[in-house]
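Below you'll find the structure, written out as structure tokens, and then a few comments.
The other protein chains are all here in position, but one chain of the complex has been omitted.
Per-chain numbering from 1; labels A, B, C and D assigned in written order.
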Amino acid sequence: MVTTLHHILANSIVLLALKLGILLLLLPATLVVGYVELKVMAHMQHRLGPMYAGAYHGWAQTLADGLKFIQKEDIMAAATDRTVFSMVPYITMLGAALTFVVIPFSRHGVIANLDIGLFYALAVSSISVIGVLAAGWASANKYSLMGGLRAAAQLIAYELPLVLAAAAVAMQAGSLSLVSIAEAQRYVPFALWAQPLGFLIFLAAATAEVSRTPFDMPVAEAEIITGAFTEYSAMKFAFGLFAAEYIAMIGMSALAATLFLGGYVPLLPQLRFVPGPVWFLIKTGLLIFLLIWIRWTFPRLREDQLQKFAWKVLIPLSLVNIFVTGALKLAHWT
Amino acid sequence: MATPPRSLRSWERVDPEEFSRRVAGKLGDAAASVDVRNGTIHVTLPAGDVVGAARVLKEDPELDCAYFNFLSAVDWEAEGFEVLVALHSLTYGNTVIAHVRLPAESPSMASLTALYGGANWHERECAEMFGIDFDGHPNLVKLYLPEDFEGYPLRRSFKLASRRYKAWPGAKDEEEAAAGGPLR
Amino acid sequence: MNDESKLKKATFGTGLLKGLGITMRHMVSKAVTVQYPDEIAPLPPRSRGVIALKEENCTMCMLCARECPDWCIYIEGHKERRESRGEGKRAKAFNVLDRFAIDYALCMYCGICVEVCPYDALFWSPEFEYAEGDITRLTHEMERLEDWMRTVLPPSPLDDGAKGPEIKSAAPVVPAPAAAPAAAAPAPVETAPGPPPAAGRPAGMSEAEFVEQRAAAGRLVRQKVYEEEIAKGSEPRIAEARSKAAEMRARKATLPETEPAPPVTPAPAPSRPAAGMSAADAAAVRRKVYEEEIAKGSDPRIAEARSKAAELRARKGTKGPGG
Amino acid sequence: MGTVPEDLTRVPDLSSTGGLHTEEMVLNVGPQHPATHGVLRVLVSVDGERIVRAEPVIGYMHRGHEKLVEQRDFRQITNLLSRMDWLSGINNEIPASLAVERMLELEVPRRAQYLRVILAELNRITNHLMFTGSFGLELGATTPVMYAFRERELIQEALELVTGGRMHFGFIRPGGLKEDVPRGFVELARRGVRQLVAKIPDYENLLMGNEIFKQRTVGVGRLDPALALDHGVSGPILRACGIPYDIRKVDPYLVYDEFEFDTPLGAQGDSFDRFWVLVQEMKESARIVEQALDGLPEGSHIGAVPKRLTLPKGQIYCHAENPLGELGYYLVSDGGNKPYRLKIRTPSFSNISVAAHMLRGAFVPDMIAILGSMFFVVGDIDR
Partner (left out) sequence: MTIDGDGRERVHRVKLPKSVSFLLNWSRKYSLWMFQFGLACCSIEFIASAMPKHDIMRLGVIPFPASPRQADLMVVAGTVTDKMAPAVKRVYEQMPEPKYVISMGSCSNCGGPYWDSYCVTKGVDQIIPVDVYVPGCPPRPEGLLYGIVRLQNKIQNENIPERWSGHAAKIPQIMGTGRSGGI
């Protein structure tokens, strides 16, 4: 029986392996986003940023960082709980990377088009909370313990508005599958007409989820060194905190782009010739730039103000948002 | 905000001469001598009754020396120690410096921490640097120096080691080098 | 009391947006970075980078080593006798320098040695690139201090309002500061620097014409130096400052030889500490020596150093070292 | 009516948890901690996130200036003392020279006094710029410190043109200055000050106007004026509590009485007020520099000073308005050219002694905001 290329592709295992290859793309993506953040931050602070690593404009700076972290000595203090200490980077990385399974790059370019894609994405992204908490406990250091507890309290507090804002989008699109949500925004993204409030809530909650300024109390240098990851060094630090944070950031902006800006759907019918994945990259890049921009402009909120903002402001607002979406749906207006 | 102390509202500058007469009048016999030099009022107080005089200086509405400037000491070697307590009156814009003479061996004085909160650290530093004991001080432990440091650095008898062990490069010839320090 | 209470109640969000606006504005504007290993920002002449030694000026008077608060200058030398030129005079002994080292690991860069050296043997150079791998190489010996001389910049010209130190006459009552001999008209700040002290005019030339000719020469020099500086790539501001300095030197250099003889130098007063010629005459002596050096065509820096030494000797009323 | 300072060892009852026994955790912040300026260590006992008791431990930067000063003559002293409060070199040197001049009745020419005021105010601006930037840094905003240092570099360039140094100048001599200012200094100083005044709205919008900043600082670390006077607090911190104690006004030295400038006063004495007073003071310093540059008289840079400077026997106290508060030198001389004893009254020492009372009951992240707003330099605390 002639085994044509088509057969091989149709074979589910090979297909799955190919699609999981996409996840491997994430690691170079963190290097790129890391480099972009260094340069954008520098220019916002009126200076130049890395210039000498890799000759022209220091393009290889984050690559050098990665290579250097491989050579570093991996210190584990005697009092640490070794197994949990070493498990943490995998958990945080897992939580961050798995959201990409359901995010559509184009109409068919999605690893697994689950019909409960949105529910799965939000559930998976909250795994990293366990990782941070475990890091706080395992490194047997007072600062890490405080950092871990703060991170847990914050992530839980911001899980709720995230889910509620996403729920409003699901109501709006009438389905949980990210592909159909994206399709529902054919030519007019939700953020512009149906869910402006939802978009803002989701962005604020996403920033808190990734614990970036102004919600970066868990990794606040000034108060508690690097929070739960004070005791981590070498690849554990690079992998567990640095890369995981960037992947989570990319994941969250990709999710926000899909839910509110239409993901791979072109913004204007006339621009249809531009392929889907390019749209997706443009929108995600825009949101990543927004996160970087916010990080290097604002001071950070105090712990209790952070919680107050989540419980007293974001959650009521997202409930109102759901109510409004429901009312508009009933009136068949949308 | 708690109402600011009386000193904020009515500020009028008083000439140091007039203020020193006021201080002499208020302290009466407690002050051995009161004189004005370069615009500051110097008062010499007997070692026994420093807290009483300081309380008068602080709480008397005409003097109102509420601002605790500093407390330190001078080591006159044989003649003993001279503790300086500098108080400033914001209302009348004058500084009063109290001099208290203490004997050379085992000098001790009443602590002013009950009256001025600021005196706490100054007294700890003075005790650590000169070896003057302030009785009534909440925790008279070393402020600056590490715990295992022995000797009182600011006494004249405490010589700086490096200056003795390093030959003075400016010495023109050997005998000056041996003297271990610029003669000027 | 203050308007900050208004600041405290601003509506939510406006402050955040203004903040974002500022960072974006800075992102698009050009960075102010001086890329160090490739380009170096020009340093002012007085910048305290490293101390350079001019070995022939040093007479081993050890003043710098004595005045140094860190004891970081090490000088060794021996006495030598040299037969003096004239017969019958006994041979004069003077010091020969064997070792003059400055330990830059210990030095606190206060500049007291440069200031106190009576024979101008030590100069400041703005050079700062001499970090070392091991600490013993931070003690620079005589040869190394000598090469730093190349990097010493000429002293920057003083501000127009600067006059020599006031004269404290012997009389107890302090006289009004004696007007400096030169009728220094208040220099108009922007236009060409004030006319130099009333210098003698060559006969047969009218005042205005003379001033015009000197100003033209000055402007020519200034333009040339300005181009050179820009060609060398230094900052316009520094180039401008340097060209103005060059113009000043050029205008002074075109002074005719016959400078009115400085007031007769008073007999050296008994050696009370504040002895020696009054400061203003010493300054006049300095200018005269400076002109002689320039006329002889020696390097302006040498001229500057020699004139400064002459002025000091004049002020102290002592004879120069070794004739 | 001085308030009796509560005994620091008594633990206020904060355990709102009723029966549940909670034990405080002693946290050791510093001595090497990114937030504190240098090496201040604070022993904090914390109940959850709330501070029960805080005790600053100092001495990690104690270098023994008062002992070293007794071995050096006056020119060497001015160089050593500018390293005490390392953000304001010129202001550290001025009172030392003033003390010598007042003792010897030296007459300082007007031009030297004007130049001293200009250099002191430029140095005050660089000091305040550093604290403007680092206060934002401690609250998490890393961008204002970059802008603050950009202005600071320009003013340091002007100072370096005159003195040759960027931070430690050794330029003030008893009787006047070391040298006169070179040509180009007046324009450079004016340009630096003008750029500063033009850029201050950036800091106000970026920090003071920012709602997150206001939430972190308004009402935080409120300092009671009576307690402040009790501890001898001075400088922007005292003026933030509303007490107009500015030595340039109360006891004018040099030629400060010839310039008109006002002292900004805060209302509540909280972190926001301290920061606000700091920024307004930069504007005032810029005004003084502009007026001084316009009125710079001609003349010599140093008066008539005897070659070998020996002081008559006697004691004198001379103070000046350092950017962080009142800096005073109590000079005791026994007739030599070295001081017999020099007591240095530094502002940060008294300002920080009040921190223990302000930190009680605050949150841990608030401690950073409060300490950041206390504007201290550790070299000034430890001498």
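FYI, contacts are C-beta pairs under 8 Å (C-beta built on N, C-alpha and C of every residue); 3 or more make two chains touch, one makes a residue touch a chain.
Keep in mind that this is a model prediction, so the values were computed, not measured.
Asks: Using the whole complex, pick out the displayed chains that touch the missing one.
Replies: A, B, C, D
Asks: Taking the full complex into account, find the residue in A:Ala64, A:Ala152 or A:Leu290 that is in contact with the omitted chain.
Replies: A:Ala64
Asks: Give the residue, chosen from A:Ile75, A:Ala112, A:Val278 or A:Ala327, that touches the chain omitted from the document.
Replies: Result: among the candidates, A:Ile75 touches the missing chain.
Asks: Quickly run down the residues of chain B that touch the omitted chain.
Replies: Given the touch definition above, chain B has residues 144-146, 149, 153, 158, 160-163, 166 touching the missing chain.
Asks: For chain D, which residues reach the chain that was dropped from this view?
Replies: Chain D touches the missing chain through residues 26-29, 31-34, 38-39, 59-64, 67-68, 71, 79-80, 83, 86-87, 130, 145-147, 149-150, 152-153, 166-168, 378-379.
Asks: Counting contacts across the full complex, list the positions on chain A that touch the omitted chain.
Replies: Residues of chain A in contact with the hidden chain: 38, 42, 45-54, 58, 60-61, 63-68, 71-80, 140-143, 221, 225-226, 230-234, 237.
Following the convention adopted for this analysis, only the chains that are shown with their structure count from here on.
Asks: Chain with the smallest distance from its CA centroid to the overall CA centroid?
Replies: D
Asks: Roughly how far is chain B from chain C, centre to centre by C-alpha average, rounded to an integer in Å?
Replies: 44
Asks: Measuring centre to centre with CA averages, how many angstrom lie between chain A and chain C?
Replies: Taking the average C-alpha coordinate of chain A and of chain C, the gap between them is 61 Å.
Asks: Mark out which residues of chain B touch at least two other chains, giving numbers and ranges.
Replies: 184
Asks: What parts of chain A, by residue number, touch at least two of the other chains?
Replies: Within chain A, residues 44-47, 296-298 contact more than one other chain.
Asks: Touch graph of the chains shown: is it line, ring, star, complete or other?
Replies: Topology of touching chains reads as other, fitting no named class.
Asks: Looking at the whole structure, which two-chain pairs count as touching?
Replies: Final set of chain pairs in contact is A-C, A-D, B-C, B-D, C-D.
Asks: Which of the residues in chain C come into contact with chain B in the complex?
Replies: 62, 65-68, 71-75
Asks: Provide the residue numbers of chain D that touch chain B in the complex, in ascending order.
Replies: So the residues of chain D in touch with chain B come to 1-5, 7-9, 58-59, 62, 64, 66-68, 71, 73, 102, 222, 224-227, 229-232, 241-245, 250-251, 267-269, 314-318, 326, 328, 330, 332, 337, 340-341, 343, 345, 349-350, 353-354, 357, 382.
Asks: Provide the residue numbers of chain B that touch chain C in the complex, in ascending order.
Replies: Residues in contact with chain C: 166, 168-170, 172, 182, 184.
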